[in-house]
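Note that this complex is displayed minus one protein chain, with the remaining chains in position.
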Amino acid sequence: MSVLDLDHVFFLLIVNIGIAVLWGNRPFVGKILTLLYILEGLSILTSYHVLLSGAVLSSSLTFTVMQQTVQWQLGVSGGFFALITFMAAGLATWFSSGVWARSYAPIRLLHSYMALNVAAMLLLLASNDFLGLFIAWELVSLVSFLIIAINGGRSAKAAYSYILYAFLGAMAILLALIIIWNATNSFSYVEVRHHWSTMSVNRQLIVVLLLITGFGIKMAILPFHRWQAPAYAYVPAPVAAFLGAISSRMGLFALFIVLLQVVGIDVIQTLWLPFEIINMQTFLLWLAALTLIIPTFIALRQTDARLLLAWHGIGQGGFMLLGILSANALGTAGGIMHVFNHASYQAALFFAVFSVSYRTGTADLDRLGGLVTRMPISFTVMLVGIIGLAGLPPMNGFVSKWLIYKALLDEGMPLLFLAAVIGTLGTILSVYKLIHNTFLGQLRLEHENIKEVPWSMSIPMMILASIVFITGYFPGLLLESIAAMQSTLGISVVDYHLGGVNTGKGNLNMIVVVSTMLMAIGMGALIFFVLGNPRKQVTQWDNYAGGHFLTSDMRYQYSHNFYPGLMRVISPLYRNTIFWLESAIVSTVQFMAHISYALFMQANYLLYLILLVVISLLWVLAV
Amino acid sequence: MVWDQDKEATKDNYASQTIVLDQILHELDTLNIEQKNNQRFRVDVSAEALPALLSLLKGRAGYTQLSAISCVDWEDEFELVYHLWSYETKVLVSAHIRIQYTPAVYVSVYDIYTPAGFFERDIYEMYGVYFEGSPMMEKFILTEWHGPAPMLKSFDTLKYVNDMFNWQEYQPDWLKEIQAKGGKVVS
Amino acid sequence: MSGQHIFLELILMPLLAFMIGLFLVLMMRKVRARIERRVGPPFLQPLWDIIKLYVKKMQISHGVIHDLGIIMLLGGYITAEVFLPVPGMSGFTSQGDIITLIYLMMVPSLGLALGVGQCANPNGSIGISRALTAMLAYDIPFIVVIAGACLYYGTTDLTEIIALQKSQQWGLLSMPILALAGLIAIHAMLGKEPFEIYVAPAEIATGPMVEMSGKYLGSLFVMQCLQIYTITVLYTSLFLGGGYTWFDFIPKLFLVALLPVMITVIFPRYKTDDVLRWLWKWPTGLALLGLAIVVLQG
Partner (left out) sequence: MKDVIPIQTNNTETIAVSKNSKNIYQQAIDTFSNFCRARSLFVLHYCTGCGAIELPPAMTSRFDMERLGIQPMVTPRQADILLITGYVSIKTLKRVILTYEQMQGPKYVIGICSCTVNGGMYWQSYATAKVLSEYLPVDMYIAGCMPRPEAVLTGLQQLMKKIEKGEANSWENYFKRYDYYLGNQQHLFGDTWHTPTDILEEARHYHLYGAESTGNNTARLIKYTVEHDLTKLDAPLREKDSMTKRGKK
């Protein structure tokens, strides 16, 4: 009984944009927008069982060009991603609807850009062929440029470098589309997959490389990852949570559809890079593993909490790609599940960091400390978030990581398994530094009478934290739609049950693991509180300092340069080679822009233009 | 002073060194020099001339080290002794000066010898002699002590201890056994 | 697997782990004393220490998270005990494999880190930053060893690994180099002397334990017993064919715990970056060599 099909959802989105643009800065409009997003999410949820059975939510939005019918319809994979988008957008707008709105001047811009972003993303998720995909892809990158540049100053500079990357990516995809067109003169996925073998091997190689560059840029895969950290860090709270959760996963959705559905994983395994060194799948897997390790260890050095989380976003993106390309039922399931898991705890972490900076005015880890007694809710949300990000048992991050590790081990790739574990260990180290420097240790004098953030900001955080725990306790909820997704894509399906997965060789039942943990923690609490005598709480000055009387002028806290031993060993590896390359490109393009601007501002610029053309012609003829 | 044979060679260069020292010391008229032995000189100088003597010795005779400053409380005046050592002449010079008892103030030689700061601070804490111009004149050792300068002869430690502290009757078992057998504590 | 059977095992396995852990700790202190030509502690000394700490009348805490961290610490290890294959009791070993166990062993260190963080003492924070660096250092060779073993056995389920070893030969004989690298990694995981950078009494006043008093310190001693037990059982089930009966299982545990202790007593403490460099050079090299052999054997 699909009460609402895609047209209703599109209509609701347009209503969203209208409200946001017209009455953006009214006080109550934030709540209405949140309700709208939740309504859209529910509408997809009501007809979700239809999607699970493989059917499609069709929409009347079609047009034909060059006798190619471009049609928009939502499959189960699109539906899954759409649910995450609406969850992230709804909670982000809820976060910004209450007291926070008064502290942010261009609130109307924020609401309208957010609505535009969600609409563009839904268009991308519902696209059904290459042309629709490309149109929606352009829309998404344009709109996310707008939302990244909302704060001006640093974020405008980051948005500028993003648009350069996006422009490069779009050109790559367009070139790939052209090659596909004159090989198969059709854009629909089925046709392209059918005619794929007609293309010569190096042309197939070029198309796959172009598509990966194009979509990889939004995903911030290694060589193109420079733009994402500042872009996702220096934006206001709801935008950071929304972008961090779902925006860069659009690239993964496109890659997921293109590589697995159209090109097919077996083709990728047979494609060999020139000189037969390495086949495409291993090359991509190692690219993903490096994308996981290098940004994670860059995150370890950051002192700004927002940048640290943004760098982790890039790292976890590499982890998802590792899962999807592992050509194993468990691996792909883990990869897709990691998209949902990461969306939930990344948004929760961003909300926690921004609620701390809302109250204390800074997100710099060297100027915080000891806030756990003043902001308990933000602490619990951040704790659940970091346990998820680090992938430790009770939370959902562990399930997707377990699936990917098991896949890598079953596929016989131990070194990739090692690379993934190094990435996870780096995450554990840097998330503890995040929570230690913000919430633990000595409280600063200026933060003595800080209060918890208002309810309108802490409720969305708590909802996200509970989602992280519940999907960790019952991973079956997600595995059900993932299995349906795998069957629609025609790849091997994972056999799941509500608690997890049981393969022949070592299985995982999260219901058992988490309930034993809760029982064990109960036993620990029993031993601790019943056997031991009652405890007394002491102030932070009643502390061991080698017989010294603690005076608050000398701060008795260790938070700066948190891992000195590790940094001494691995600091030679941070040589920022890519950073200089990227800033060189960006500055040359800016320089060219200034020159052309100066040229056209001349009184008679046409004369100079003609002169230039004549000279270059002479030079060409002379040579 | 007994010198064994192989030191014979070095004996004369000590003599030549002390001759150089004599010439320098004779340039200042208000000194009277007394040579304890060929490695030790005692110089009595007026309080005003001391800084001049120190810079002279440091500049011309290689007296780079001020080993210590000691202070003697003569109840009507203070005596400050500056012990100087040179690694070239290998002769210890101790310059004695007398300053008035009240007000117990003297000029600091911190700018000539920086270690003087520590010695002057100790003397300030223990004797109450304030050295103007020294950067280290706060309390360092006796931070918990708010009474008079404790090393002065005028301060009666025994009386202070008897007023401030009280004792406890210490009757351990082993003492009782000895007393039972007729022994007693010899006070 | 009837209900009470499971419930009995849920209680019995951690209790057994604690008792065996107590004797492992006692053996370590006795061996250390004997090598230093001392008499060493009496028979039940670790038990008396723990009970005395629990019955101390004054207990100091720095906040709720300080207590929660300690409870998470105890809970983490009790859960890991239930997933360890022990002769006669299967517990939940079928529901979670070796990767789950490795992660379950990371939960207590995070719990301890949170508890110590709230103590607001820089000695504790430095100790925790060194403990996490040491975890990064010893986990890499350990993971390579686990990857090699799982590749060789073809499964990650501990009960199956033990069954395979019983039918064929012990892991120690089929993968000697991996077993050696594993032993070095185990030595580092126990946090004993050459790699004991986070409880450095002279430098950072026993690191994480600086503000732990009474039952908090008692729980840390309980954690030490459970930790030694968990690590040695994991090693025995990977390389020494697990325990056929309790009579051959316990001597294996004591042997695995004995080797590191012998080395520990003679060594002073490494600096943090030397621990990193040493553990990433020799044990990782050995483990990668062993892995290569396993992969080449096909």
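Which chain is which? They are A, B and C, in the order written, and residues in each are numbered from 1.
Going forward, a contact is a pair of C-beta atoms (placed from the backbone, for glycine too) under 8 Å apart; a residue touches a chain by one contact, two chains touch by 3 or more.
Keep in mind it's a predicted model, so treat the numbers as computed, not measured.
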* Name every displayed chain that the left-out chain is in contact with. => A, B, C
* Structure fact -> Contacting the left-out chain: of C:5, C:52 or C:281, that is C:52
* Structure fact -> Where A:170, A:538, A:567 or A:586 are the choices, the one touching the absent chain is A:538
* Asked: Among A:519, A:550 or A:578, which residue is in touch with the absent chain?
  -> A:550
* Of the residues listed, C:21, C:122, C:171 or C:214, which one is in contact with the missing chain? -> C:214
* Asked: In the whole complex, what residues of chain C lie against the chain that is missing from view?
  -> 29, 33, 36-42, 45, 48-49, 51-52, 55-60, 201, 205-206, 209-214, 217
* Structure fact -> chain B residues touching the chain left out here are 138-139, 142-147, 150, 157-158, 160-161, 164-168, 170, 172
* Asked: Taking the full complex into account, what residues of chain A touch the chain not shown?
  -> 443, 445, 448, 536, 538-544, 547-553
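Please note the rule applied: only the chains that are shown with their structure count from here on.
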* Between the chains shown, work out who touches whom and classify the graph as line, ring, star, complete or other. => other
* To do: If we define chain centres by averaging CA atoms, which chain lands farthest from chain C? Would you check?
  => B
* Structure fact -> Chain-centre distance (mean CA atoms) for chain A and chain B, in whole Å, is 74
* Structure fact -> Rounded to the nearest Å, the gap between Cα centres of chain B and chain C is 61
* Asked: Where the centres are mean C-alpha positions, what is the separation of chain A from chain C, in Å?
  -> 35
* Asked: Residues of chain C that touch two or more other chains: which are they?
  -> none
* Structure fact -> As the complex stands, chain C meets chain A at residues 10, 14, 54-63, 65, 67, 70-79, 82-83, 92, 94-100, 103-104, 106-107, 110, 113-114, 117-123, 125-126, 128-130, 132-133, 135-136, 139-140, 143-144, 147-148, 150-151, 154-157, 160, 197, 205, 210-211, 214-215, 218-219, 222, 271-273, 275-277, 291, 295
* Flag every residue of chain A that touches chain C in the complex, lowest number first. => 370, 372-373, 379, 383, 387, 390-393, 398, 402, 405-406, 409, 412, 414, 417-418, 421-422, 425-426, 428-429, 432-433, 435-436, 439-443, 504-509, 512-513, 516-517, 519-525, 527-528, 531-538, 540, 542-546, 556-559, 562-566, 568-569
